[in-house]
Every structure is written in structure tokens, then in C-alpha cells.
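A single protein chain has been removed from this complex, and every other one stays in its place.
Labels A and B are assigned to the chains in the order they are written; within every chain, residues are numbered from 1.
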Amino acid sequence: MAIKEDEIEKIAELARIRISEGEIGQVTRRIAEILHMVDQLQAIDTHEVEPMANPLDANQRLRPDTVTEDNRRDSFQAIAPATENGLYLVPKVIE
Amino acid sequence: MYDKSVAELSQGLREGQFSSLEVTRSFLDRIAALDGNLNSFISVDEGAALRAAEDADRRLAAGDATALTGIPVAHKDIFCTEGLRTSCGSRMLDNFIPPYDATVIHRFKRAGAVMLGKTNMDEFAMGSSNETSYYGPARNPWDTQRVPGGSSGGSAAAVAGRLTPAATGTDTGGSIRQPAALCGITGLKPTYGRVSRLGMIAFASSLDQGGPMARSALDCALLLNTMAGHDPQDSTSSTVPAEDYSEGLDRPLDGLRIGLPSQYFNEGLDTATGERVRAALTELQSQGATLVEVSLPNSALSIPAYYIIAPAEASTNLSRFDGVRYGYRCQDPVDLQDLYSRTRAEGFGEEVKRRILVGTYALSAGYYDAYYKKAQQVRRLIKQDFMDCFEAVDVIAGPTTIGPAFALGAKIDNPIAMYLEDVYTLAVNLAGLPALSLPAGFVGGLPVGLQLIGRHFDESRLLHVAHRFQQATDWHLRAPDTIGSEAAR
Partner (left out) sequence: MQLEPVIGLEVHLQLATRSKIFSGSATRFGAEPNTQASAVDLAMPGMLPVLNGYAVACAVKFGLGIGAQISRRSVFDRKNYFYPDLPKGYQISQFDAPIVGRGNFEISMQDGSTRSIGITRAHLEEDAGKSLHEDFHGQTGIDLNRAGTPLLEIVSEPDIRNAAEAVAYLRALHSLVTYLGISDGNMAEGSMRCDINISLRPMGNATLGTRTEIKNVNSFRFVEKAIHHEVERQADIIEGGGNVVQETRLYDADRDETRSMRSKEVANDYRYFPEPDLLPVVIDEAYIEAIRGELPELPTEKRHRFREQYGLSNYDANVLSDTRALGDYFETVVATCQSPKISANWVQVELLRQLNRDDTAIEHCPVSAGQLGGLILRILDNTISGKIAKQVFEAMWKGQGSADEIIEQRGLKQVSDGDQLETMVDAVIAANATQVAQFIVANEDKRKKLIGFFVGQVMKLSKGQANPQIVNTLLAQKLK
């Protein structure tokens, strides 16, 4: 299935990446090539094969419920683009 | 001084032949003189390196030294370093100074190693040539018109160019092994879960693994001793005890069974490279190993499976780069959507954006089963192929790459061609296995690598085989005569 520009635009919106008018053609072409390449998987019979999310098939360890973190707000916010009164600032969020 | 191995430096430091300060200065001088041609470092912190060297010298004098105390090491710029910019090769993190150390960095510091600086890499480790770096490509010391490989290209170039005795790298689909092969050094990608991923900026969580890059297997073993071990802060970190990887490297190879997958010696392999790899295998045979034909029938599927799984995981791992809490933020966003979409459009490079889009697509409604789930199923088939082979052999061997280093610019405009560069390395990550690349000879003056793949947690055996090979050969000792404009001087 060849992907179309409007689909790429939708995906780019989901991924929050602006793509300019000028780029969209080439971006679409290259992604179409990649999708064409990965499409060879569709021919493989994977009936009853359990998907493998982790190469070791290991299980989750559980952490004790203890507080181990101190307040490091100052050092974390020293590298933030915009803060005020201890809050991170973003353009107004409209609910 | 700069031509000494980690093992030699370690011995010399403890015997008092030279100080860490002297060793560190000599490498810093070399970086200052030559890195203009190699571009293998993104950041060098001379002051911190010299202070660490002084601390190491005090530790050495006090008799409180480890094998790595006072040894200069360079770290891939994907490992977070407290107080030192960690860019991940991206404009997105060009201004990012982490307030914490990665576990790997912490372990090196604890061992008393001296951090020279942070090495160049493909942006967010996405690339096989180092050309996607925001800081421009690192160059191959054997021919600076060629790529060093990637994504750990800066680490490979720095080790090969003798700008550091050793370095760290990360390997998601071949990012340690391929540049190691193309630069003529030894690089080990450990078993998934062997080395902590905490503080190592994630590309594809279920594939990423940090590992050592150095000139020899012995040096890699010394580094791995420091890097390996359980980290309770990484849920995917293994609790299998780490070993002393430098132990017993000299044992003979008698009885070793080496599997040669037919799929790794196919028409895609450069003929001369294939010959060097076969010659290397003959050497191992002469030391008592048996060569056995094996098959990895699903190995061709590793490329499509990888190029779904890795971008899918990456697409969401990289969502945190949104211009709110750290890193790049676009100028004067008009609203929230503008902040997100422009920050990410401007902060990420082309290849990273491409993979985010592919991954977003593969996970999106209606495509999940056809892409992501399918790839995870194929992943199990690929792992099973290896498990079947390891019933009959102890190690699987083949070429690391399809040929020697290619010219800068040769593949950067052709993503698919670039992806095919990793045809022999991707499957290992999908299966979570350890694998090592070591110098196997030269083709047209450029190094090529032999890849050894082991069972889960069998790093010792890979290092053992590689060490025995290096005892009988000198490919790993060869250094480029001149580096770039040094030749013109």
C-alpha cells in the first residue's frame, strides 16, 4: 500500500512534527520506500507465534514502596526553557 | 604513550612508570592536535579530565586503584554526564546539561577512570555513518573522506585514531560493531540487560545496549568488568551475575564449535571482505576450533522487523522532547501546538523525523497488527533461529559489515541503502544476544571486521575467542599512519 501525502500529514500531526509544503513530497516518497521494504513481512506466516516484546522474556521486578528522591527542583529547572514560581511555563492551554 | 593499550596503561600506572596526569595530558594534546580532522568529539572537558587524573594519581599512590583507575576513556554523547553537555548528536539537546550521571558513567567514575569527553554520534543513534549528527560527521582515521560507521562513529574513530585508549558505545542495530569494524577496532555489544540503560538516552528500549569499544578484546573485557552488572533502577537490567571477563582469556580454543550461517556469506557480501573473514576463521580453526555450516533461515527478515520495531519504540521514546522541561524550544511559539510541532521540526534532523513518522504510522490505529505485532512475532522467529543454532555450536561467526567503510555522502540520500548496511548486525539486537566485532584484516587499506555472536550472557566466550585470535594476529595493533591533514603537514 503506497502511503499518500495526506496520511503523512495526519501522522505528522500525531507526532507533533511540522512538515512544510516544500518537504512533504520528498518525506512521503522516502517513507513510502521504507514501508514498501518492511511490507515483505506481510508474506510471513506468523500464525500462533507469540509476539516478543523483550528479548530475554524476563519478568518485572518490584521496588519497595520507599521515598528515595529528594527535592531537586532548582537543579532541574535550571535547564528548563521557561519557569516561574516553580512551575514550567507553556503557551496557554485551552480546555 | 598514546599507542598503549588499556592493559598496558593500567600496568604502567600501577607500577608508577607514568602518572594518570601524564597519560591524560598526552591524549588531550592528541585530541587538540588531531580532532579537527576527525571530529570524533562533541565535547571535551580538559579541566575535569585533569582533575580526575589527579584524583586517580592519589588513588594509585594510596594503593586503592582498580584496573581502570587513571585510564582515560571517552564516552558516547548518549550517556548522560552530570554537568557536561549531553547532546545525543542532536540540536534538540545542544544545550542540555544533565543534572545526573548515567549508571555507566557513575561506574566508570567510581572505578577512577578519567573522562576525556563525549564522542560524536548519529543523531539519537539513528544512522550507520555518523552523518546524521548535528555536529557534522566524524571521519574515519584510515581515510578521512570515508565514514567511520555509526552510530558510535565518534567513539570508533577516536579509539582507532589513538585519541583515547578506549570508549563506550551503544548498539541498537549494530552501532558498536559496525563502526568498530569500519575503523579497525574491537567492539562488544553485550547481552540485552547486561549493561544498565539508566541515563543512556533511549532510542529503541528493547534493543539498546551499551558496550565497550577498544583496541583489543582484553581491553574490552577490562571495560566490561566496570560496565556490567545489575542496576535496580533499570527494570530490564538482568540479575544474572556479571563475571570477571578478563579471566581465562588465554585458554586454548580446543573443542570450540563455530557456526557459519550461509545467510551471512551471501551475494550481498563484498568478495574481498568475505575472503578476509574466511581467513580469520581459518586462523581460529588452526587453533583448534571446528567450523560448522549453520542456517539462520529468517535472517533476511531482520531488516524489515527492525525497521518497524526500532522506529516504533523511538517514535514514543522521543515524545519527551517537547520544549517544555529541557532542551531546544522554538522561538516565540504562538500556541501549544506551535510549541510542540515547531520545536520538534526544528530540533530533530531529517533521519530522526523520518523514523518518528514511520514508527508513529506503524503503531497507529488499524496498522498495529500488520506492522508492530507482526514484527514482534517475526522477532521471535529470528531469536528461535539462533537458539536452534546454539544447540549445535558455541559461537556464530561471519562478517560484521558487507564491506569496508564507504565514502562520506555515498548513502546519506538513500535511507534504504543505509539500512542495508546493518544486514549482518540487526538480528543480534532483535534476539538480545551478545556479539563482538574484531579486526580481521584490510581491504584496499581499510579495515574489515569479523563478527562473533554468542549465547545470552556468554560475553566471556566471545572475548576469549577474540583474545586468542588477537594473540596470533596483529590486525588490531595496526594504526593509521597519518590522520587527515596530518599527512599534509
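Throughout what follows, a contact is a pair of C-beta atoms (placed from the backbone, for glycine too) under 8 Å apart; a residue touches a chain by one contact, two chains touch by 3 or more.
Note that the structure is a prediction, hence the values are computed from the model and not measured.
Novice: Among B:233, B:286, B:414 or B:482, which one touches the chain that has been omitted from the display?
Specialist: In the complete complex, the chain left out is touched by residue B:233.
Novice: Please pick, from B:44, B:102 or B:214, the residue that touches the omitted chain in the full complex.
Specialist: Of the candidates B:44, B:102 or B:214, B:102 is in touch with the missing chain.
Novice: In the complete complex, which positions of subunit A touch the hidden chain?
Specialist: Within subunit A, the residues that touch the unshown chain are 14, 16, 53-54, 58-69, 71-73, 76-77, 82, 84-95.
Novice: Touching the missing chain, which residues of subunit B?
Specialist: Residues in contact with the chain left out: 79-80, 86, 88, 93, 96, 98-100, 102, 197-202, 204-206, 232-236, 312-313, 316, 319-320, 322, 324-326, 336, 340, 360, 363-365, 368, 372.
Note that in this section only the chains that are shown with their structure count from here on.
Novice: So what's the Cα centroid distance for subunit A and subunit B, whole Å?
Specialist: Computed from C-alpha means, the inter-chain centre distance equals 23 Å.
Novice: Once bound in the complex, which stretches of subunit A touch subunit B?
Specialist: For subunit A paired with subunit B, touching residues are 3, 7-8, 11-19, 27, 30-31, 33-35, 37-42, 44, 46, 49-56, 58, 60-61, 63, 72, 75-76, 78-82, 88, 90-93.
Novice: Under the touch definition given earlier, write down the residues of subunit B that touch subunit A in their complex.
Specialist: That would be residues 95-97, 99, 191-193, 206-207, 232, 235-236, 238-239, 301, 303-305, 307-308, 315, 319, 322-327, 329, 333-342, 344-345, 348, 353-354, 356-358, 360-362, 364, 370-371, 373-381, 383, 415-416, 419, 429-433, 456 of subunit B.
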